[in-house]
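This view holds just a subset of the chains, kept in their places.
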Amino acid sequence: MFVHNKRLQYTVRVAAPNPGLANLLLEQFGGANGELAAAMRYFTQGLAEEDAGRKDLLLDIATEELSHLEIIGSIIGMLNKGGKGDLAEAVESEAELYRALNGGGNDSHITSLLYGGGPALINSAGVPWTGAYVDSIGEPTADFRSNIAAEARAKIVYERLINVTDDPGIKEALGFLMTRELAHQKSFEKALHSIQPNFPQGKLPGVPEFVSVYYNLSQGEGEVRGSWNSGDEWEFVESPQPAVDGGDGMATVELPATQLGTVQQMAVRTASDPTLDPITGADLGSGSAVK
Amino acid sequence: MFVHNKRLQYTVRVAAPNPGLANLLLEQFGGANGELAAAMRYFTQGLAEEDAGRKDLLLDIATEELSHLEIIGSIIGMLNKGGKGDLAEAVESEAELYRALNGGGNDSHITSLLYGGGPALINSAGVPWTGAYVDSIGEPTADFRSNIAAEARAKIVYERLINVTDDPGIKEALGFLMTRELAHQKSFEKALHSIQPNFPQGKLPGVPEFVSVYYNLSQGEGEVRGSWNSGDEWEFVESPQPAVDGGDGMATVELPATQLGTVQQMAVRTASDPTLDPITGADLGSGSAVK
């Protein structure tokens, strides 16, 4: 069960309203690598987890991410607060309100117009948050790798936001949030490697003859090789030829006789006649079909 | 530039049509962890990559994933081939065709009805592939962690598909594809760690006082601690109190005087009066309103 405390996890001091900046921060509210995505990623994993330690870890961090969602949402609310009142009360001229709505040079108009200045579950382009951002699949050795990667991405988005902000209160709060992603990443790394072995993920081993082969499929000048495709570990195939299994590279299926018949019937009905040089719609449309 | 060879990278022998199985395999064709998602992930990263070695690696593997997309799509095509002809030629009774369409016990009807049995860019529930599956953000130390995680997830989905299939030709092809995910994962691991340092991602360091703190936010019986939140590396906060920065945990903004006025005007206009006990729509609807 969740309980909420009216205070934020981190104090937020915003120097001045700025709807354009608010719009950029939406990336971490309702965006792909934002705090709702993080919270839901760990929360859903936590509910399904059988291991008591990992379950506790996932719910600890999921709960913190919800608190971060609240911080980011509160910053956005502060940045939009002035404009929200102006639009609702319409004390400015229409022309001034129009300019204010479109003045950020980015998509901040959508927040004012559709959401009245409140934090919305959209990214900085106005695209609604989607459950497709949550890539959990229920195997911890895969999911914790996904979690590590998700924290790495979130750290970078915070870094970019810090780079474009000069409001000291916001920079400080974003610095806190960015740092917590690093702390979470370290915890997930530890938890992953506390499972031994954790590679390959799952139960099935790879097929030996293909697990250390490297296919050089992008060809031409400028090849640079490294530990990712050279050394004793790797068999490097310079110019791969289909089919690599030694077969003919064809796809076939055994069809029952009746189905074979209908497939052939369909093929005959829709066959293209390569001996024909038909007049076409493009000919009709370009005036070239004078016949 | 891409060139295509009419042979598949791996030979496909399907024992019998099976639209229900075809539907499950869509997960690796047009699904979140499928081959299009993989190909596009590496292809878009490769185009933006400055490092020659990684660029080559990404385009090698992107190209292989396109070849895998072709293999999976070909298996799906074979599994649906018979039903496709039957429906198009309508040689069966309506009742039999209806049964065939719905007989898989899963969503295979959508493939027949909407896509005519061809491989479609949807997952096994019929949800169209979305660019939101591709989580590249343009910082290699983050992106390669994402790539490692993506390969880990794809490996698991292939393992699950192998577990529910008893067609030997399909099992063998899926085994090849699953194995290649492991090979790719190993390459991405090597390339990641060929960048030193690669943690933390990006340029900005974490804020020292928060980077090794663990907040115990899921409380109650059943705590299990491990290396992810105990040991010298960690400061464990048993019962975190807001705000952790020592401030009051409030969100504030400095508003210009005119905007402050409109915000207050809006607040007054929409204030809820806590001293009122109003009749409500629910009262009207439940018969409890005194009229």
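Letters A and B name the chains as they come in the text, with residue numbers starting at 1 for each one.
We take it that a contact is a pair of C-beta atoms (placed from the backbone, for glycine too) under 8 Å apart; a residue touches a chain by one contact, two chains touch by 3 or more.
What you see is a predicted model; the values in this text were computed from it and never measured.
Undergrad: Could you tell me how many identical protein chains the full complex contains, when just 2 are shown?
TA: 6
By definition in this document, only the chains that are shown with their structure count from here on.
Undergrad: Rotating subunit A so that its CA atoms sit on those of subunit B: what angle is that, to a multiple of 5 degrees?
TA: Superposing subunit A on subunit B takes a rotation of 180 degrees, nearest 5.
Undergrad: Measure off the straight-line distance from the CA centroid of subunit A to the CA centroid of subunit B, and report it in whole Å.
TA: Taking the average C-alpha coordinate of subunit A and of subunit B, the gap between them is 7 Å.
Undergrad: Taking the touch rule as given, give the residues of subunit A at its contact with subunit B in the complex, in rising order.
TA: Per the stated touch rule, the residues are 5-17, 32-33, 52-53, 56-57, 59-64, 67, 74-75, 77-79, 81-86, 88-89, 91, 130, 132-133, 135, 137, 139, 141-142, 145-146, 148-149, 152-153, 155-157, 159, 162, 175-176, 178-180, 182-183, 185-188, 190-191, 194, 199-204, 206-207, 210-218, 222-229, 233, 240, 242-245, 247-256, 258-266, 269.
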